[in-house]
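This is the structure, below, for whatever I ask next.
Showing just some of the chains, left in place.
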Amino acid sequence: MKTHTVYRTFHTDRRREFVRITEDVQQAVDDARVNEGLALVSAMHITAGVWVNDDEPGIQADALEWLDKIAPASWQEPPNAVARELLPTGGDYRHHRGGEDNGDAHLQNLLVHHQAILPVTDGRLDLGPWQAVFYREFDGQRDKRLIIKVIGE
Amino acid sequence: MKTHTVYRTFHTDRRREFVRITEDVQQAVDDARVNEGLALVSAMHITAGVWVNDDEPGIQADALEWLDKIAPASWQEPPNAVARELLPTGGDYRHHRGGEDNGDAHLQNLLVHHQAILPVTDGRLDLGPWQAVFYREFDGQRDKRLIIKVIGE
(Lines give C-alpha, C1' and ligand atoms only; values in the text may rest on other atoms or scores of the structure.)
Protein backbone atom coordinates (compact mmCIF):
# COMPACT_ATOMS: atom_id res chain seq x y z
CA MET A 1 0.00 0.00 0.00
CA LYS A 2 1.24 3.48 -0.85
CA THR A 3 0.32 6.72 0.86
CA HIS A 4 1.14 10.26 -0.12
CA THR A 5 0.26 13.43 1.75
CA VAL A 6 0.17 16.97 0.42
CA TYR A 7 -0.68 20.14 2.34
CA ARG A 8 -1.84 23.21 0.52
CA THR A 9 -2.17 26.68 2.03
CA PHE A 10 -4.79 29.14 0.81
CA HIS A 11 -4.94 32.84 1.49
CA THR A 12 -7.97 34.20 -0.32
CA ASP A 13 -8.38 37.87 -1.16
CA ARG A 14 -12.03 37.84 -0.14
CA ARG A 15 -13.68 36.53 2.97
CA ARG A 16 -15.62 33.95 0.99
CA GLU A 17 -14.33 32.33 -2.13
CA PHE A 18 -14.44 29.19 -4.28
CA VAL A 19 -11.03 27.90 -5.41
CA ARG A 20 -10.93 25.10 -7.98
CA ILE A 21 -8.52 22.38 -6.87
CA THR A 22 -9.33 19.43 -9.16
CA GLU A 23 -5.93 19.69 -10.83
CA ASP A 24 -4.09 19.94 -7.49
CA VAL A 25 -5.71 16.74 -6.31
CA GLN A 26 -4.85 14.99 -9.60
CA GLN A 27 -1.26 16.17 -9.19
CA ALA A 28 -1.16 14.62 -5.70
CA VAL A 29 -2.45 11.35 -7.20
CA ASP A 30 0.26 11.51 -9.90
CA ASP A 31 2.96 12.13 -7.32
CA ALA A 32 1.63 9.27 -5.18
CA ARG A 33 2.00 6.88 -8.15
CA VAL A 34 -1.27 5.32 -7.07
CA ASN A 35 -3.35 3.60 -9.75
CA GLU A 36 -6.19 2.31 -7.60
CA GLY A 37 -7.28 3.86 -4.34
CA LEU A 38 -8.83 6.84 -2.62
CA ALA A 39 -7.91 10.51 -2.23
CA LEU A 40 -9.13 12.25 0.91
CA VAL A 41 -9.41 16.02 0.49
CA SER A 42 -10.10 17.67 3.82
CA ALA A 43 -9.95 21.22 5.11
CA MET A 44 -7.88 21.55 8.28
CA HIS A 45 -10.01 24.42 9.47
CA ILE A 46 -13.57 24.51 10.68
CA THR A 47 -14.66 27.39 8.49
CA ALA A 48 -13.64 25.95 5.13
CA GLY A 49 -15.13 23.11 3.16
CA VAL A 50 -14.59 20.93 0.14
CA TRP A 51 -17.28 20.98 -2.50
CA VAL A 52 -17.64 18.66 -5.47
CA ASN A 53 -19.86 20.37 -8.01
CA ASP A 54 -20.21 21.83 -11.47
CA ASP A 55 -17.65 24.55 -12.31
CA GLU A 56 -20.42 26.99 -13.20
CA PRO A 57 -20.46 30.50 -11.67
CA GLY A 58 -24.27 30.62 -11.45
CA ILE A 59 -24.36 27.65 -9.10
CA GLN A 60 -21.74 29.22 -6.89
CA ALA A 61 -23.62 32.53 -6.70
CA ASP A 62 -26.89 30.66 -6.02
CA ALA A 63 -25.26 28.64 -3.26
CA LEU A 64 -23.75 31.70 -1.62
CA GLU A 65 -27.05 33.57 -1.64
CA TRP A 66 -28.89 30.53 -0.28
CA LEU A 67 -26.35 29.86 2.46
CA ASP A 68 -26.62 33.49 3.55
CA LYS A 69 -30.36 33.01 3.95
CA ILE A 70 -30.34 29.80 5.94
CA ALA A 71 -27.19 30.43 7.98
CA PRO A 72 -27.04 34.23 8.04
CA ALA A 73 -23.96 36.24 8.90
CA SER A 74 -24.33 38.61 11.82
CA TRP A 75 -21.72 40.97 10.30
CA GLN A 76 -24.08 41.95 7.48
CA GLU A 77 -27.75 42.87 7.20
CA PRO A 78 -29.92 39.73 6.92
CA PRO A 79 -31.05 39.48 3.28
CA ASN A 80 -34.69 38.90 4.20
CA ALA A 81 -37.12 38.16 7.01
CA VAL A 82 -36.45 34.43 7.04
CA ALA A 83 -32.72 35.00 7.43
CA ARG A 84 -33.39 37.44 10.26
CA GLU A 85 -35.44 34.84 12.10
CA LEU A 86 -32.79 32.18 11.58
CA LEU A 87 -30.17 34.34 13.26
CA PRO A 88 -29.62 33.42 16.91
CA THR A 89 -32.24 34.54 19.36
CA GLY A 90 -30.93 37.84 20.73
CA GLY A 91 -29.32 38.68 17.40
CA ASP A 92 -25.79 37.38 17.60
CA TYR A 93 -23.98 34.06 17.76
CA ARG A 94 -22.79 32.94 21.19
CA HIS A 95 -19.51 32.04 19.51
CA HIS A 96 -18.92 35.78 19.04
CA ARG A 97 -18.67 36.42 22.77
CA GLY A 98 -14.96 35.60 22.55
CA GLY A 99 -14.37 38.20 19.84
CA GLU A 100 -14.97 35.97 16.81
CA ASP A 101 -17.24 37.11 13.98
CA ASN A 102 -17.55 33.89 12.00
CA GLY A 103 -20.46 32.08 13.67
CA ASP A 104 -22.24 31.83 10.31
CA ALA A 105 -19.14 30.27 8.72
CA HIS A 106 -19.34 27.33 11.12
CA LEU A 107 -22.94 26.63 10.13
CA GLN A 108 -22.42 27.20 6.42
CA ASN A 109 -19.42 24.92 6.61
CA LEU A 110 -21.53 22.23 8.19
CA LEU A 111 -23.84 22.37 5.19
CA VAL A 112 -21.03 22.24 2.64
CA HIS A 113 -19.08 19.61 4.63
CA HIS A 114 -15.39 19.94 5.26
CA GLN A 115 -14.18 16.98 3.23
CA ALA A 116 -14.69 14.67 0.28
CA ILE A 117 -13.25 11.31 -0.73
CA LEU A 118 -12.42 10.91 -4.40
CA PRO A 119 -12.03 7.52 -6.06
CA VAL A 120 -8.85 6.90 -8.07
CA THR A 121 -9.00 4.46 -11.00
CA ASP A 122 -6.20 3.82 -13.50
CA GLY A 123 -4.27 6.69 -11.95
CA ARG A 124 -7.03 9.24 -12.57
CA LEU A 125 -9.59 10.88 -10.28
CA ASP A 126 -12.69 8.90 -11.20
CA LEU A 127 -15.15 11.79 -11.37
CA GLY A 128 -18.28 12.28 -13.43
CA PRO A 129 -18.23 14.69 -16.37
CA TRP A 130 -19.47 17.69 -14.38
CA GLN A 131 -17.73 16.99 -11.10
CA ALA A 132 -15.05 19.48 -10.20
CA VAL A 133 -13.46 19.86 -6.77
CA PHE A 134 -13.44 23.17 -4.94
CA TYR A 135 -11.91 24.50 -1.78
CA ARG A 136 -14.72 26.56 -0.27
CA GLU A 137 -13.49 29.38 1.92
CA PHE A 138 -15.99 30.86 4.38
CA ASP A 139 -13.67 33.01 6.46
CA GLY A 140 -10.53 33.78 4.51
CA GLN A 141 -8.05 36.62 4.15
CA ARG A 142 -5.56 34.62 6.22
CA ASP A 143 -3.52 31.43 5.79
CA LYS A 144 -5.54 28.25 5.96
CA ARG A 145 -4.52 24.70 5.19
CA LEU A 146 -5.98 21.73 3.36
CA ILE A 147 -4.74 18.14 3.44
CA ILE A 148 -4.80 15.75 0.49
CA LYS A 149 -4.01 12.15 1.43
CA VAL A 150 -3.86 9.52 -1.28
CA ILE A 151 -3.87 5.84 -0.36
CA GLY A 152 -3.85 2.84 -2.67
CA GLU A 153 -1.43 0.99 -4.88
CA MET B 1 -4.35 -4.54 -0.78
CA LYS B 2 -7.28 -5.31 -3.04
CA THR B 3 -9.48 -2.85 -4.87
CA HIS B 4 -12.64 -3.45 -6.82
CA THR B 5 -14.70 -0.92 -8.74
CA VAL B 6 -18.30 -1.19 -9.86
CA TYR B 7 -20.30 1.37 -11.82
CA ARG B 8 -24.06 1.33 -11.70
CA THR B 9 -26.36 3.30 -13.99
CA PHE B 10 -29.75 4.55 -12.80
CA HIS B 11 -32.57 5.82 -14.95
CA THR B 12 -35.44 6.67 -12.64
CA ASP B 13 -39.04 7.00 -13.84
CA ARG B 14 -39.61 10.07 -11.72
CA ARG B 15 -37.56 13.22 -11.39
CA ARG B 16 -36.90 12.51 -7.71
CA GLU B 17 -36.60 9.05 -6.29
CA PHE B 18 -34.98 6.94 -3.56
CA VAL B 19 -33.43 3.67 -4.75
CA ARG B 20 -32.25 1.18 -2.15
CA ILE B 21 -28.74 -0.06 -2.98
CA THR B 22 -27.57 -1.77 0.22
CA GLU B 23 -27.56 -5.15 -1.53
CA ASP B 24 -25.69 -3.80 -4.57
CA VAL B 25 -22.94 -2.47 -2.33
CA GLN B 26 -22.73 -5.79 -0.47
CA GLN B 27 -22.47 -7.58 -3.81
CA ALA B 28 -19.54 -5.33 -4.75
CA VAL B 29 -17.88 -6.24 -1.44
CA ASP B 30 -18.47 -9.94 -2.13
CA ASP B 31 -16.99 -9.64 -5.61
CA ALA B 32 -14.01 -7.73 -4.22
CA ARG B 33 -13.27 -10.63 -1.82
CA VAL B 34 -12.44 -8.02 0.78
CA ASN B 35 -12.85 -9.00 4.44
CA GLU B 36 -11.61 -5.81 6.09
CA GLY B 37 -11.75 -2.41 4.49
CA LEU B 38 -13.89 0.42 3.22
CA ALA B 39 -16.49 0.81 0.48
CA LEU B 40 -16.85 4.26 -1.06
CA VAL B 41 -20.29 4.82 -2.61
CA SER B 42 -20.33 8.06 -4.58
CA ALA B 43 -22.67 9.57 -7.13
CA MET B 44 -20.85 10.66 -10.29
CA HIS B 45 -23.35 13.46 -10.85
CA ILE B 46 -23.91 16.66 -8.97
CA THR B 47 -27.66 16.26 -8.62
CA ALA B 48 -27.70 12.84 -6.99
CA GLY B 49 -26.69 11.80 -3.50
CA VAL B 50 -26.09 8.78 -1.32
CA TRP B 51 -28.14 8.55 1.83
CA VAL B 52 -27.69 6.15 4.72
CA ASN B 53 -30.94 6.00 6.64
CA ASP B 54 -33.87 3.91 7.79
CA ASP B 55 -35.76 2.17 4.99
CA GLU B 56 -39.04 3.73 6.10
CA PRO B 57 -41.27 5.54 3.57
CA GLY B 58 -42.40 8.15 6.11
CA ILE B 59 -38.85 9.42 6.59
CA GLN B 60 -38.37 9.67 2.85
CA ALA B 61 -41.61 11.64 2.39
CA ASP B 62 -40.70 13.89 5.35
CA ALA B 63 -37.26 14.54 3.91
CA LEU B 64 -38.60 15.36 0.47
CA GLU B 65 -41.16 17.81 1.85
CA TRP B 66 -38.54 19.44 4.07
CA LEU B 67 -35.95 19.72 1.30
CA ASP B 68 -38.57 21.39 -0.90
CA LYS B 69 -39.09 23.99 1.81
CA ILE B 70 -35.47 24.86 2.50
CA ALA B 71 -34.13 24.47 -1.06
CA PRO B 72 -37.24 25.13 -3.16
CA ALA B 73 -37.62 24.17 -6.79
CA SER B 74 -38.36 27.02 -9.15
CA TRP B 75 -40.28 24.68 -11.48
CA GLN B 76 -43.10 24.26 -8.96
CA GLU B 77 -45.07 26.59 -6.69
CA PRO B 78 -43.21 27.17 -3.40
CA PRO B 79 -45.00 25.13 -0.72
CA ASN B 80 -45.18 28.05 1.73
CA ALA B 81 -43.98 31.57 2.49
CA VAL B 82 -40.65 30.45 3.91
CA ALA B 83 -39.84 28.46 0.80
CA ARG B 84 -40.77 31.46 -1.36
CA GLU B 85 -38.35 33.66 0.56
CA LEU B 86 -35.59 31.07 0.29
CA LEU B 87 -35.84 31.06 -3.50
CA PRO B 88 -33.21 33.24 -5.17
CA THR B 89 -33.80 36.96 -5.07
CA GLY B 90 -35.51 37.74 -8.35
CA GLY B 91 -37.30 34.41 -8.34
CA ASP B 92 -35.07 32.03 -10.26
CA TYR B 93 -31.70 30.37 -9.89
CA ARG B 94 -28.83 31.95 -11.80
CA HIS B 95 -27.88 28.45 -12.87
CA HIS B 96 -31.06 28.40 -15.00
CA ARG B 97 -29.78 31.14 -17.29
CA GLY B 98 -28.13 28.44 -19.40
CA GLY B 99 -31.39 26.54 -19.85
CA GLU B 100 -31.10 24.25 -16.83
CA ASP B 101 -34.03 23.81 -14.44
CA ASN B 102 -32.32 21.93 -11.60
CA GLY B 103 -30.91 24.70 -9.40
CA ASP B 104 -32.75 23.29 -6.41
CA ALA B 105 -31.28 19.84 -7.03
CA HIS B 106 -27.77 21.20 -6.53
CA LEU B 107 -28.70 22.65 -3.15
CA GLN B 108 -30.73 19.66 -2.01
CA ASN B 109 -27.85 17.47 -3.06
CA LEU B 110 -25.48 19.49 -0.95
CA LEU B 111 -27.68 18.75 2.08
CA VAL B 112 -27.93 15.03 1.37
CA HIS B 113 -24.24 14.77 0.39
CA HIS B 114 -23.14 12.93 -2.70
CA GLN B 115 -21.24 10.09 -1.05
CA ALA B 116 -20.82 7.80 1.93
CA ILE B 117 -18.05 5.50 3.12
CA LEU B 118 -19.17 2.16 4.51
CA PRO B 119 -16.99 0.05 6.80
CA VAL B 120 -16.46 -3.60 5.82
CA THR B 121 -15.83 -6.14 8.60
CA ASP B 122 -15.63 -9.91 8.15
CA GLY B 123 -16.73 -9.47 4.56
CA ARG B 124 -19.96 -7.68 5.48
CA LEU B 125 -21.02 -4.04 5.36
CA ASP B 126 -20.71 -3.10 9.01
CA LEU B 127 -23.94 -1.12 9.34
CA GLY B 128 -26.22 -0.54 12.30
CA PRO B 129 -29.58 -2.34 12.43
CA TRP B 130 -31.53 0.50 10.80
CA GLN B 131 -28.92 1.71 8.37
CA ALA B 132 -29.79 1.12 4.74
CA VAL B 133 -28.05 2.73 1.77
CA PHE B 134 -29.97 4.69 -0.84
CA TYR B 135 -29.17 6.31 -4.13
CA ARG B 136 -31.02 9.62 -3.93
CA GLU B 137 -32.01 10.98 -7.30
CA PHE B 138 -32.86 14.69 -7.49
CA ASP B 139 -33.00 15.16 -11.26
CA GLY B 140 -33.63 11.82 -12.92
CA GLN B 141 -35.44 10.49 -15.98
CA ARG B 142 -32.06 10.07 -17.71
CA ASP B 143 -29.00 7.85 -17.29
CA LYS B 144 -26.86 8.70 -14.30
CA ARG B 145 -23.93 6.81 -12.82
CA LEU B 146 -22.73 5.82 -9.37
CA ILE B 147 -19.32 4.42 -8.45
CA ILE B 148 -18.70 1.82 -5.74
CA LYS B 149 -15.03 1.34 -4.90
CA VAL B 150 -14.03 -1.26 -2.33
CA ILE B 151 -10.53 -1.25 -0.86
CA GLY B 152 -9.08 -3.53 1.78
CA GLU B 153 -7.86 -7.08 2.08
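A and B label the chains in the order they appear, each numbered from 1.
The criterion applied here is as follows: contacts are C-beta pairs under 8 Å (C-beta built on N, C-alpha and C of every residue); 3 or more make two chains touch, one makes a residue touch a chain.
Note that this is a predicted model, so its numbers are computed, not measured.
Novice: Wait, 2 copies are placed, so what's the full copy count for the complex?
Specialist: So the full homo-oligomer, as given in this file, consists of 3 copies.
Quick note on the criterion: only the chains that are shown with their structure count from here on.
Novice: How far, in degrees, do you have to turn chain A to put its CA atoms on top of chain B, rounded to the nearest 5?
Specialist: 120
Novice: Centre to centre, by mean C-alpha position, how many angstrom separate chain A and chain B?
Specialist: 19
Novice: Touching chain B in the complex: which residues of chain A?
Specialist: 1, 36-38, 51-54, 56-59, 61-63, 65-66, 69-70, 79-82, 111-113, 116-117, 119, 121, 126-128, 130-131, 151-153
Novice: Which residues of chain B touch chain A once you look at their complex with the stated criterion?
Specialist: 1, 3, 5, 38, 40, 42-46, 70-71, 82, 85-86, 88-89, 93-98, 103, 106-107, 110-111, 113-115, 117, 145, 147, 149, 151
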